[in-house]
Each structure stands twice: as C-alpha cells, then as structure tokens.
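Note that this complex is displayed minus one protein chain, with the remaining chains in position.
Naming follows writing order (A, B and C), and every chain is counted from residue 1.
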Amino acid sequence: MQIDKYKIDEHNNSLLKDHKRRFEFAAEGVAGLEGILKKLVDFQIAIPSWALGTGGTRFGRFSGGGEPRTIEEKIEDVGLLHSLNKSGGAISLHIPWDIPKDAKAIKALAAQHGLRFDAVNSNTFQDQPDQKLSYKFGSLQHVDKATRKQAIDHNIEVIKHGVELGSDSITVWLSDGSCFPGQLNFRKAFQRTLESLHEIYVALPDNFKMFVEYKAFEPNFYSMTVGDWGQSLLYASKLGPKAYTLVDLGHHLPNANIEQIVALLLSEGKLGGFHFNDSKYGDDDLTVGSINPYQLFLIFNELVEGMDARGMQHATDLGWMIDASHNVKDPLEDLLQSIEAIKIAYAQALLVDTKTLQAAQEVSDVAKAQEILQQAYRTDVRALVAEARLRAGAALQPLQLYRNLKVRENLIKERGQKTVATGL
Amino acid sequence: MQIDKYKIDEHNNSLLKDHKRRFEFAAEGVAGLEGILKKLVDFQIAIPSWALGTGGTRFGRFSGGGEPRTIEEKIEDVGLLHSLNKSGGAISLHIPWDIPKDAKAIKALAAQHGLRFDAVNSNTFQDQPDQKLSYKFGSLQHVDKATRKQAIDHNIEVIKHGVELGSDSITVWLSDGSCFPGQLNFRKAFQRTLESLHEIYVALPDNFKMFVEYKAFEPNFYSMTVGDWGQSLLYASKLGPKAYTLVDLGHHLPNANIEQIVALLLSEGKLGGFHFNDSKYGDDDLTVGSINPYQLFLIFNELVEGMDARGMQHATDLGWMIDASHNVKDPLEDLLQSIEAIKIAYAQALLVDTKTLQAAQEVSDVAKAQEILQQAYRTDVRALVAEARLRAGAALQPLQLYRNLKVRENLIKERGQKTVATGL
Amino acid sequence: MQIDKYKIDEHNNSLLKDHKRRFEFAAEGVAGLEGILKKLVDFQIAIPSWALGTGGTRFGRFSGGGEPRTIEEKIEDVGLLHSLNKSGGAISLHIPWDIPKDAKAIKALAAQHGLRFDAVNSNTFQDQPDQKLSYKFGSLQHVDKATRKQAIDHNIEVIKHGVELGSDSITVWLSDGSCFPGQLNFRKAFQRTLESLHEIYVALPDNFKMFVEYKAFEPNFYSMTVGDWGQSLLYASKLGPKAYTLVDLGHHLPNANIEQIVALLLSEGKLGGFHFNDSKYGDDDLTVGSINPYQLFLIFNELVEGMDARGMQHATDLGWMIDASHNVKDPLEDLLQSIEAIKIAYAQALLVDTKTLQAAQEVSDVAKAQEILQQAYRTDVRALVAEARLRAGAALQPLQLYRNLKVRENLIKERGQKTVATGL
Partner (left out) sequence: MQIDKYKIDEHNNSLLKDHKRRFEFAAEGVAGLEGILKKLVDFQIAIPSWALGTGGTRFGRFSGGGEPRTIEEKIEDVGLLHSLNKSGGAISLHIPWDIPKDAKAIKALAAQHGLRFDAVNSNTFQDQPDQKLSYKFGSLQHVDKATRKQAIDHNIEVIKHGVELGSDSITVWLSDGSCFPGQLNFRKAFQRTLESLHEIYVALPDNFKMFVEYKAFEPNFYSMTVGDWGQSLLYASKLGPKAYTLVDLGHHLPNANIEQIVALLLSEGKLGGFHFNDSKYGDDDLTVGSINPYQLFLIFNELVEGMDARGMQHATDLGWMIDASHNVKDPLEDLLQSIEAIKIAYAQALLVDTKTLQAAQEVSDVAKAQEILQQAYRTDVRALVAEARLRAGAALQPLQLYRNLKVRENLIKERGQKTVATGL
C-alpha cells in the first residue's frame, strides 16, 4: 500500500483553516521562527526494522494483523509512515532478522520511499538456528575464544551489510553479563569484551561509527558487562574516536538523571545517539513521551544547548532512533505517536529562552530558571510541529489520516491477519 | 530415571564421618534440637511444573538438554529431586501447560514418587491456539463480558483439575493491567476483576483456598490490576475467608520491605503462601537466596514468630512454592540450590532466641536485637539441614550426588538433547 | 506588608490585552468553559505553616531573609500569597511549632486575610525541650505505654487547637518505624499504633476527620509503621468512617503508580486528601510539578473522574495541602509556582474528553485513549488559569507581580535578614 499525495493534500486542506489559526497564535512572538521550523522539517528519526510488528514479553505476544513479512514490506511500512509525517526518513536494520539478499535492490526500494539506512544492528543475544556456538553465556565477553570470534565475525558481517546499504554506523548492544554472583570475573569479562570490540573497531570503514549501547539489567539479572554510561564511555574511550556511547532511555536504574548523562557525554564528545522510548519500571519500551514527557523535553533541552555549544548540526550529527515495543497498539500508530512526542519535545526545547536562562543560572536564580524551562514546556507547540509537516509535504494530523485511510485494514487485506514480523 | 535408595546410602556413608563431626558441633547447645530437626524434615516445598525446563526472557531462551516433554516426565523430575532431598514432596501444576489427561493415573504416578499436588495455577496471560477470545487486553478485568466469562470458566476448570488431583488451592496470577495512561479506568478494572474473582470464588469447593497473587509490573508496564499487597488484600477481604494473598518475592517495587508485608498479612490472617525466588532488579526469578539471603532469613523470622503467635503448623498451613526461572543453570540443580537456601533460612530462623529478642524489643535495645538476629543468621546451620535430610532418607549433599550420578546426562540420553519443556 | 488591591489592578491592566488574546484562543471550543473557570476559582490549596521558611536537609539549611518569626507573620505571608493568586485561602498549622496563644485573635487575623484553617498537624517525630518522654523509638507505636499516652494526649491537644480555629481535620503523620531488623515486632507495632490511633479517633468531634498519612521511609530506614497506602487503609478501615488515608506524593517507593492508588482510595471512599510536592528520588519535597508534571496531571485526571463518579464537590471534599521544602528558593515564590502547577494540572484534567475516553476504553483502543489524555495535557491552559485568577480578583502573573513589588525585600526590611522560621 502507498498513500497518494492527493490524499494528504485533501486531508490538509480540510484542516487548513483551523491549523492556520492555531499556527498564527503559536508563531506570534517566536524568535527565529523560520529557523525553528526548518530544524523541525530536517529532523528525521530512524525506524528500527524490528518495531513494525507487535512486540511481546516473555509471558506472551499478541500479534495484530497485517504485519510485514519481509524486509521489503518493512520498508513499505516505514515508507507509509514517512509519507504521513516526513519525519521517519530512515530505517535501522537488524541482522540477522532482516538480511537484505540484494542490497542494491533494497537500497533502491528504500530510496523510492525517501528512506536512507541508519545504523545497522547486530544480534549476539540470541542463538540462530544454524549457529555453531551458543551465546547462552555471552558473546563478546565469552570465556571461549571461538565463541567470541563468532560474535566478532558476525558484527563485521553486519558492518558489511551496512556499507552496502549506505549506512555509516553500527549499534552494538550486548546482552552479555551474568545472572548470579560468581558467574563472571568482572574484570576479565570487561577485558575480553574490550578486546572483542577492538577487533570489530579495526574493521570499521573510515566513515563508520560504532555505538556502544549500555543497559542496566535484562536479560542478565545480576550484572551487565556494558551496564551503564560509565562503562560504555570507558569502552568507547579506549577504543578510539570512532566509538561512541548510545543512550537508550529505558536502560537505566530507577531515578537516574538521564539528561545529565546526555549533557556530559555530549560535552565529552562521546554521545553517539539515542534509542527513544519511555518507561516506568525498566526497559518497558513504551511509546516515547507516554510516561514522562517532561524528562524527554529536558533531554532535548540539553541536546539543543550542548550541540549549539559544540557547533553541531542537530538533525544529522547524532543517531536518532526509536526503540520501542508495541505490545498493545498498532505498531505504526505507536510510531506515529512516538515521533510526534519527539518533535514536540524538540520544538519546546528550541523555544527555550537560552540567554535569559543562562543569565538566571549565572546568579543562581533557581525560581526563574525553572520558570524559563516551564514557559517553553507549557507552550502548546503542536501547531508549529504541524506547520513543519505541512511544509514538508506531510499530513497535518498523521494519526488521524492513518485511521481515515484505514491503512491497517488495507495491510491486513494485503498481507493477512496472522502474519508475524521478525523481532521480539 | 530413578535414583536407587542404595546409591543414596552409599553417598551418605561416604560422608557420614565428616557430617557427624559437623552436626555435633552445630547441635551443641541448641535448645529444642529435636523439634527443630523435625520441622526441617516436615517442611516441604512445592515444585512448579513449569520450572523443570530452561527459562528465558523475551530476548531469548537457551534450552539445555533432557528437558521433560510430558507431565509424566515432569513428575519424574520432581521425583528425582525429592528422592535427593526429601523436601520437594509436592508439585504445582500449571494449566493448560500441563493438563492431566488421566487424573487418576497421574495422581498414582505422583504418589509413587512420594508427591502430592499443591496449588494448581491458571493461565490467562497467554492466548492458547484454540482460544476463542484474546487476553491481549486482560482477562478478569476485560471490558468484554464474554472474555471475562472465558477466563472465569478457565479458572473453574483449573479448580476441577485440582480437585481431581487432590490439590486444595488455586493460585490466580493475573497479568491484567495497562501499558499506558488512559488505557484503563482503574476503578472499573478493579470492580470487574473483583466480580470475576467472585464468580471463581463461589465455585471453590469447601476445603479449597484461593491465592490472589500480586505483582508490581510486567508484562503490563504502566499499571497492574493486582499490583501490590494492598490491592491483593482488598480483593481477598472482599471475597471472603477462603481467599488469601500470595507473596511472590520478586513482585515488588525497589526496596520494598517484604518481611513487614509478610508479618502484617499473617497478622491479618490473610497470608496464603509464597512463591520463592530472588531478584536484584525486578521479577528476575533467580535462584532463591542467591542475591539477598539475609532478606530470606528475615522473612522466615517473621513466619516463625507469626505462625507461633497464631498457633499455626509451620510446615503445612501455608502454600510454599518455588517460582523461579532457570536461564543459565540446569533446572534441577537450580531447584536443589533453591530448596537448600530455603531450608537454611528456615533453620536459622528457628534458632533465633525469641525470648531474648522480645525482651530487647521491650526496652528498645536496638543493638542487642540486631545481635540476636545476626547470632542466628551467622550460624552455620548446614549440618542441621543435612541431618534432617539424613533422617528423612535423603542425601547429605543432594547437588553433589546429582552430579556424581550424572542425572542430567542420563536424562539427555533418555529424552534427547533438543527437548523443550512447556513453560516460559 | 500587605498588597494593595490597586497594585493588582494596575498589574492586571498592563497585561490585560495580551491576556485577552490568549484567553480567547484557549477558550475557543472548550465545552463547559464557565463551569471549568468556576471550579478553578473555587479550588483552594492550603499552605502549611512550616513551609514559609527556608527548608533544609540533615546536611545543612541555608536560610533566606525575612522569614516569618511568629504565627502572625506566617498568616501574613499566606495572606500575601493569597492576595496574589486567590488560591491559597487556607493555612495548615503545625503543633507545637505554631501554637496559637489566642485562638480567637488568630482566627480573626486569618479571616482578615481571607484565610480559613485547614487540617491541623501533630508532631511526635521530634522531642520538644520540655517533653517528658522521648520519641526516639516511636510515639504511637512505642513499647512504653506512658510514651504512647503522651503522644495520644498531644494529638488530642492538637485537635482542640483545631476546633478552636475552625479546622475540621487532623493529619497524623508518624515517623514511627525502625532502623534495623529486629528492632520492632511488626505485628505488635501495628497493633499498638492502631490502639493509639483509636484513642485519638474517639476524641474526634463529630465533624472532624482524621487523615492517616503514610510514608515509605525516612526518618526510619528499615521499616515504617505506616509505610504504604495498604497499611494506611488498614488503619483507616479499622478505625471507622472518620478516618481516611492521606497521600503525600513524595512518600512512595521508586516507580509507584500513585494515580492508581488515588483512584482506588477514592473508589473505596477512603481518600482523605493530599500533600502536594514533587520528587525524583524520595521525599525530596520539591516544588509541585517541577519533576514530573504529567504524573500530576494523571493524578488530577483520576480525581476529576473519580469525584464525578462519587458525586463529590472537587474543591471542598478533600484536603488539598502543599507539603514541600524550599531549600534553594524564596519560599513564597516556590509556593506560587507550586499552586500554579496544581491549577494547570487541574485545568488540564478538566479538559479531558471523558466521554470519548470512556468509549475508547470500552473497545480497548489504547492509542486513542492516550491521544485523548495527551490532547488535554498538551493544551496550554495557562490563560484559563489566569482568567480564573482575574475573576477572583488576583493577579494575572502572581510571581511576576511578587517580584515587581519587591515583596521579599520588603519583608527583609520589616523582619530582618537573619530570621529563621520554625519548621524543618
């Protein structure tokens, strides 16, 4: 299924009058309005190939209908989403769930949908049917050299796929760790992991980045060998300038101040990118902004400020990916909601009166500093985000149009009710 | 496979001298030694039928070999374990993973192994292949009456299976809840769940108990409809005298004082029983006592004290079950370690000098109260636990004998390497 | 110091044009606008007498200037605040920090400022200079009967003060608990506390309510004898219809779903009221809405829905108090920000399209349910809240006017730089 441009125009026309009223109100007095809108237009978030099917937990998985059965259908799904909001212009592939057999053809298909390939993802947290050695006790940390070698080779293979597809980064998430005291020698596990990462690192093409993702717990429940930002930064620093830390919002201990971590990593020049999602208890993989949208805003506030300070281009210098699991919603709807939440947070952060904030900070005027952030956050920026979409040729109300066009119903007709996408 | 009694005797004889020395040392000066040993002999912990295969997470499951393929083989496994430690004399069945086709035959088989049937468990957190209505959005809380009815009927069916097998309790664990704000009306969800539970409650035979299990999160990640002990107690109180709260040690928010909850539930006459495991982060389902054994001891300390105060029989008046997941260990070894940890904690609790403790409490002598608990906890009671096993006809060192007899290797030979038991 | 009405008018006039534009935009299409505004006007939040000075931690306290030195000056401070926002029309006294020597005069003084007396608060968590028996090891839970008696008598004394002042409720917050395993017998501590509460309960006048506040930890760090909502509800249920649970937002374990607790307590008819604040780690006592404003909105969403379902009057049937500590801000500024955050959350909750939400819930349309809540939350309601203030005779921008009028500077001039208010 594809969404004809005229359907979007039709939709936009029907909402235009009301939109204009809202936009004019929202735009009034906004300094640098055009620059903000341009940033919103340019900002693209990558969609992971594994997020297009219904997610699940160890307790169960309740598939919806019309899930993509192939990598081509996954590209079609991201294409649909991107045509609705012009903000999901990249796809992040997971190997081996989505191995492109004909990279050129896949790249061309993606291009037709206006999509490029973002970071590629390796998988050494599961055993594949044809796999020689098991990752039951880890991969890059494994006590057995041959198992480490297998995992290293897999990562290098993934990089090759990435190169063929025009990606310029690999995300290495390791589930390596231990479930019980005594299982691992922490020091040796760190050392082995570092050596394994190093072997992958030296295989990186010149323009390639390696993102070292950390996670506090799960699937290992006593220790994780890349367990927090401190460890990830240690690895990335020892590896070299192409290695960076990747922040997944759900991968922290309770109450962690993620925005501070983001600010420090950025300041160290070692922030690689994000996996966006939201959580209340752990790696819940909920829709971005559905639990604590103020935290999301605060993270973007650090990004806007920190990237300005480093002279970075917001939209392109970091890896922006969603990494959520859609257990009780239509995945495409969930992704539309996620991107909307991200754009809103970004727009609010762009509205922060930085100069006045800095002035307040310089005199420790805490109440005023809070006022300034809240002033931006309490502003209803939805019309600004919608205007950016309008200018980019997307729909004013993507989710509404998605429902009006009965996209899911059509996908079910095309693909069937009982399809199950690869993924978790 | 079965373990011949003479193998156990052989094993015990080879260790007897050393054991005697240790036991004599441990026994010296212990008040009420014989009573303590008897309690240790009598104390039986139920093994859940789903804990005999390798567990997993949503990220993967790495099966070991020789897993039981049928309910008969599961009973065989529990039989093996029970013959080694004479402490796992009950099995807790999960329906529909383990539906006995011929209850009488199954009951007879269990009896041959010295096993009885503990609480039966219903499952409305997964959809079964032949199931009419989905539990994607809950079961007993579902907005759709027919779905609730289906879940109620399933529970009543489970009770029937229990009756046939000689079980006298049903554990109702509901994954019901919500993943996002707005998904549920909390009040109505509570009300619907209460009504559904009531329909199950009225179907209970006279001697049957209902255990209402609570859990803070997972698989729902915003709210759980039976989320904490307060909610479970509300349900149990409104339902009536046959309804009780069941405490799973891993089902709490971070830092919860579980021993206090246990004490209060016991004091209210509403503690039904336990699901034993250990955890560091959430419902990690780790081996009992592997992360915080002092907490386990403190829980048993409350149980010993509270049951004494209520005139209860320790070993039989509550439901004692293990509910762990064995992701990186041989399940039977893990269960042997779990039972050992439970017995140790129980033995230490039985050693607490209750009178002196109460006297210290009466004068708020905090340092002394701590000394008294630590005095018991720091005592090496393994020889007492081993002596209880010896007297019961079990092995002095069950895990050691298990390995010496190459039980797993034999099971793999009998059942094959690639078997996968039903369960999570 | 007092703020002349004409200063407020002057301030409002200068902002009126811009306000009108914003209000008209905000009001467009709002169903039941007048009803909403009226609710916002009526909604009053009580200010605790201990919140008017700079707060601190065990590590230090950095007093600001011009803190109120007497109960009269505290009333003056609340009067100032109330004249600015007409939303803080009640004061919650803490005994013995603020014992009114002449209740009649104090009541008259408060009335002059348009203030009434909300819940009175007892204090058995500190020893007073002239106190006979110490609360080092608890008060209502104490093993010593005379100490319990002393604490009971104090609470009854506090009720008497409340009666004289026209208050109709007492908040009982107990720091009772234990710091170490073994220190307390949980069951007996619960029982003693219940009996002590009962003696206070029977001393309540007919129209008086007792709020039983719970707290997860601090100042006791192993157990709290009223530690969670489940325990508080147990006490309140056993005590009788005049006893209620009070929810302090910062008194929970990490990740607790407070809005669900609120919904259940309301549904049980046992929600007494709130202590508003915000927190990231524990009982941080931060400005309301400064850390997780979406959670605040979700709580109000439950309140609006639940009170409608019970036919309650939102503004008057529950106790609404702030309980924050102002360590790094001017207390009055902090309180103005807190009340603004509360009103915004309330206004957003009033905007929720309840009917459509219920319809979405009835068909488990999770994405839509989320949309509806976010639709209300993302709306900029500040102009509605400001309009309510305008109609009530308060300032459009209370904090701005507070600063323009140099209130703090004036208070310092009147009272001195080095004054320290009683409190924590």
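Throughout what follows, a contact is a pair of C-beta atoms (placed from the backbone, for glycine too) under 8 Å apart; a residue touches a chain by one contact, two chains touch by 3 or more.
Just so it is clear, the model here is predicted, and its values are computed rather than measured.
Colleague: Who touches the missing chain here, B:119, B:236 or B:291?
Modeller: Answer from the full complex: B:291 touches the omitted chain.
Colleague: Give the residue, chosen from C:99, C:203, C:359 or C:424, that touches the chain omitted from the document.
Modeller: C:424
Colleague: Out of A:369, A:392 or A:412, point to the residue that touches the absent chain in the complete complex.
Modeller: A:369
Colleague: Please pick, from A:23, A:201, A:229 or A:402, the residue that touches the omitted chain in the full complex.
Modeller: Spelled out, the listed residue whose C-beta touches the missing chain is A:229.
Colleague: Pick from A:156, A:256 or A:392: which residue touches the chain that isn't shown?
Modeller: A:256
Colleague: Touching residues of subunit C against the unshown chain: what are they?
Modeller: Per the touch rule, subunit C residues meeting the hidden chain are 56-60, 62, 125-127, 134-137, 175, 179-181, 183, 216-219, 221-222, 254, 279-282, 284-287, 290-291, 327-329, 424.
Colleague: Could you pull out which residues of subunit B are in touch with the chain that's been left out?
Modeller: 25, 254-255, 257, 280-281, 287, 290-295, 328-330, 333-334, 337, 344, 364, 366-367, 370-371, 377-380, 382, 399
Colleague: Footprint of the hidden chain on subunit A, which residues?
Modeller: 136-137, 143, 178-187, 190-191, 216-217, 222-223, 227-231, 233-234, 252-257, 259-260, 263-264, 266-268, 294, 298, 301-302, 305-306, 309, 357-358, 360-364, 366, 369-370, 372-373
Going forward, only the chains that are shown with their structure count from here on.
Colleague: Just how far, in Å, is the C-alpha centre of subunit B from the one of subunit A?
Modeller: Chain centroid spacing, subunit A to subunit B, equals 40 Å.
Colleague: Could you state the distance in Å from the CA-based centre of subunit B to that of subunit C?
Modeller: Subunit B and subunit C have C-alpha centres separated by 43 Å.
Colleague: Which residue numbers or ranges of subunit B touch two or more of the other chains?
Modeller: Touching at least two other chains: 136-137, 179-181, 183, 216-217, 222, 254.
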